[in-house]
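First comes the structure, then the notes that go with it.
A single protein chain has been omitted from the complex, and every remaining protein chain is retained in its original position.
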Amino acid sequence: MTATGIGASVRRKEDFRFVTGKGRYTDDVNRPGQAHAYFVRSPHAHATINKIDATEALKTKGVLAVLTGDDIAADKVGGLICGWMIHSKDGSPMKAGAHPALAQGKVRYVGDHVAVVIAETYAIARDAGEKVVVDYTVLPANADTASAAKPGAPVVHDVAPDNMVYDWKLGDKDATDAAFAKAKHVTKLEIVNNRLVPNPMEPRAAVGDYDEGNESFTLYTTSQNPHVARLVLSAFIGIAPEHKLRVIAPDVGGGFGSKIFIYAEETICVWAAKKVRRPVKWTSDRTEAFLSDAHGRDHVTHAELALDEAGKILGLRVKTIANLGAYLSTFSSSVPTYLYAPLLSGQYNIPAIYAEVDGVYTNTTPVDAYRGAGRPEATFVVERLMEVAAREIGRDPADFRRQNFVTQFPHQTPVIMCYDGGDYPKSLDKALELADYASIGKRKAESARKGLLRGIGISAYIEACGIAPSAAVGSLGAGVGLWESAEVRVNPVGTVEILTGSHSHGQGHETTFAQLVSDRLGISIDNVAIVHGDTDKVQMGMGTYGSRSGAVGMSAIVKALDKIEAKAKKVAGHVLEASPDDIEFKNGKFSVKGTDKEIDFASVALQAYIAHKFNGQELEPGLKESAFYDPTNFTFPAGVHICELEIDPQTGVVAIDKWTAVDDFGNLINPMIVEGQVHGGIAQGIGQALFEGAVYNKDGQLLTASYMDYQMPRAGDLLSYDIAVTNTPCPSNPLGIKGCGEAGAIAAPPAVVNALTDALGHEDVPMPATPQTLWRAAQRAVTKAAAQ
Amino acid sequence: MTAVSMTVNGQHVSAEIDPRTLLVQFLREHLRLTGTHVGCDTSQCGCCVVHVNGDAIKSCTTLAATCDGADVVTIEGLAKGDVLHPMQAAFRENHGLQCGFCTPGMIMTAVELVRRKGTDLDEHTIREELEGNLCRCTGYHNIVKAIGAGAQAMGAAAE
Partner (left out) sequence: MYEFTYHRPGSVSEAAKLAGEHADGKILAGGQTLLPTMKQRLAGPSDLIDLSRLDDLRGIEVKGGVVTIKALTRHVTVATSADVKAAIPALAELAGMIGDPAVRNKGTIGGSVANNDPAADYPSACLALGATITTNKRAIKADDFFKGLFETALEEGEIITSISFPVPEKANYQKFRNPASRYALVGVFVAKTGGHVRVAVTGAGSRGVFRVKDFEAALDANFAPAALDGKSVAASGLNSDIHADAEYRAHLITVMAKRAVAAAA
């Protein structure tokens, strides 16, 4: 391992600009003559729009335009799309209600886009926005997941009169019923997976620009996948053909899924730029972000686990209602289906699994992928069931898990996935040791002496990431392929530019990708530049989500580097007067096997461009290669997280005392960055378990629309985590790496809730387990204990 | 309109502004100092923290007009050319940032924290003092580490 190669905790190349305030985020972009947009949003969850009167607004000095759904329709701007087709049990396609970028006749959630005011300044636009008079007829709202599709519930879209987007299933119902029929013990759980708001610290923003001379558009936007944005804006929404639309996602301040999607606001900014012949800028404020960024999770689930007399799992049955909100966001339909149910086997041998998922419309903000996307929900179901089942049958939760672990690979689950490798007992053993699991009894007794309730909770998670083999996801309904592209441009002096379709918004690609190149080509990391986030520079890409940038994005770079090496060997062969087959490449030097003749990489690059030493008709000059990499499987990171905590039963306040994480991410490129990803994931997972929850009232008003009511995890709420890794290299990609970005958020919630319920004498608690919730549960636990 | 003059990162600036201009708007939109960020509307995220007369304050909850005559330092004013301030260097060394959006506010908060509480900061103190700064990426683990190390480095640099 070199100091900057694979496996080294190289300090990040991008940090100088970030710590000096020189990062360039979308809101930092200002175009000459730029105007500002303010969105008039629906204050009602559900209403018909009778009339929009912009007369007064248009009279305001500095207002350039007020545009509504009528203008969208007149310009034939296409609706926002959902790019993953899900079929119901009867084979019928999901029911996708129209999703115009500005409402047409009806609003379906608080925050829905009614009109846009474009003015010289944001203040003027906002002042004028308040003068846009909208005449609504308010309709009853449908805002509750569990009852959204019950008879009589208000209908959100006419295409789905029962509010069912789909009723979907996965697995073998008959086999699962048979497994339950012979079970000695069945554990049953009612689970609510709470709705979350992603909250990257950078609010979304967009600047649309139209070049009249070239009849071309440029959109600067806070996107995790600018090429997908370009594709959707071109092919579906119809702003401009791809060669006339450039999408730039500069520095992006966190995404966590919420910046995957193509939203109304950026669509309007780029469309309106041509209408008003001025660049148009919009930056979300935080309350708008709460209302309009796609939310995450929001499941109501009934789950059952069947065991035999020895504690072996026989089957798993799950019925989930998934709230998809008022419209189908870009990838929403896939999240509670193919990103969820295929993970229900967890780390365990489960012979039969059957899952049903009802996707429902409600008058709430659209729900889509948020860090983990489906996999946290699946892991929560599995790991809560495992914990509760162990307690019910009087087994140690760790031993019960170990008994049911998958130990042979490859392992085909009954729900699509084929696990290609792992060592689950090893991670468990290591975690139990680091957590000092054996002496928890002593620590519980110490807490009890202080009047406090101590608990410990295990979560043995698996996830499928590095998405995904294109043909496989295509067969499941995906509208796109999930490969990645890379281009390696070697300059004549031997410096290298890597153009990648992955996008970094905190993950440190400029460093890890450069490490890969430095390692492979034997050149200084300072001589490698990573170029991403601009569709005019990078030809194509699928972006960053589903922990895919390493496993898929870097694999594409490896593939392009293979081509570079092959071509460079030919050049070196000519220079060294040897056959390319006799050329070896090691530590940045090309040499002739068995001789001391060698030439370094930079010199070969120069020779490739000078082209004096070879026949340009037989070997093309230059050194530039590109590759598209389509993965052959998902990657399957897995691990064990253990949470230990203490509850003050007098107040319900909980303090997490110790967090142990042992993760198997395969080979690591940059351990420092991997650890950082785990830290952030755990924090979001703890946030889901203890702090965060979007709450709607029955009228569909979001009661948690700012940080005054939505509790973001703060430094003082959290702790320093004990992190360790195990390594079974991933067999399906050339680097042997697995995704690490989502693991913490997937693993953490059940670890916390298992610890809470352990402390509370097995009293169940909903997430987020706020002090009030825990106080009440503690009272019940104390009462129950006294009665026994 | 209201006239304001102040010193920003050692430079004298003056302008005629709409009185409702917040200090952060003045910095970002008038002076194009875009290192100071806005992450919320309710004074809680701390992405906008700058120093006014040596105090760390939220520039989104301060009128530019009120800062007339003040000495303002932003994240852009911390490094000396290419030489990072010890706290900036500590954030980089300890991987105390990911997306970088909260980072300027975190660093400005941390620098003032050291001025108030000294260079030997325990974890509990650092976590309590970050009450007004949100980060969504790092889980705070490495921010806490970075501030501890940066504080020590500030102490060493001052000796």
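Think of it as A and B in the order they're written, each chain with its own count starting at 1.
We take it that a contact is a pair of C-beta atoms (placed from the backbone, for glycine too) under 8 Å apart; a residue touches a chain by one contact, two chains touch by 3 or more.
Since this is a predicted model, take the numbers as computed values, not measurements.
Displayed chains that the missing chain touches over the full complex: A, B (touch as defined at the top). Annotation: of A:147, A:349, A:711 or A:727, A:711 touches the absent chain (contact as defined above). Across B:8, B:31 or B:49, the residue that sits in touch with the chain not pictured is B:49. Looking at B:113, B:137 or B:151, the residue that reaches the missing chain in the full complex is B:113. The set of chain B residues touching the chain not shown comprises 2, 18-20, 22, 41-44, 46, 49, 55-58, 60-63, 65-66, 68, 109, 112-113, 116, 129, 131-133. The set of chain A residues touching the chain not shown comprises 123, 127, 287, 650-652, 691, 695, 703-704, 707-712, 770-772, 775-776.
Basically, only the chains that are shown with their structure count from here on.
We define each chain's centre as the mean of its Cα atoms; on that basis chain A and chain B are separated by 29 Å. Residues of chain B touching chain A in their complex: 18, 20, 28, 32-42, 44-45, 47, 74-76, 78-79, 84, 88-89, 91-93, 95, 97-104, 107, 123, 126-128, 130-131, 133-145.
Contact residues on chain A toward chain B in their complex (touch as defined above): 11-12, 14-25, 27-28, 30, 123, 199-203, 251-254, 256, 285-287, 505-508, 672-673, 675-676, 679-684, 706-708, 712-716, 718, 720-721, 744.
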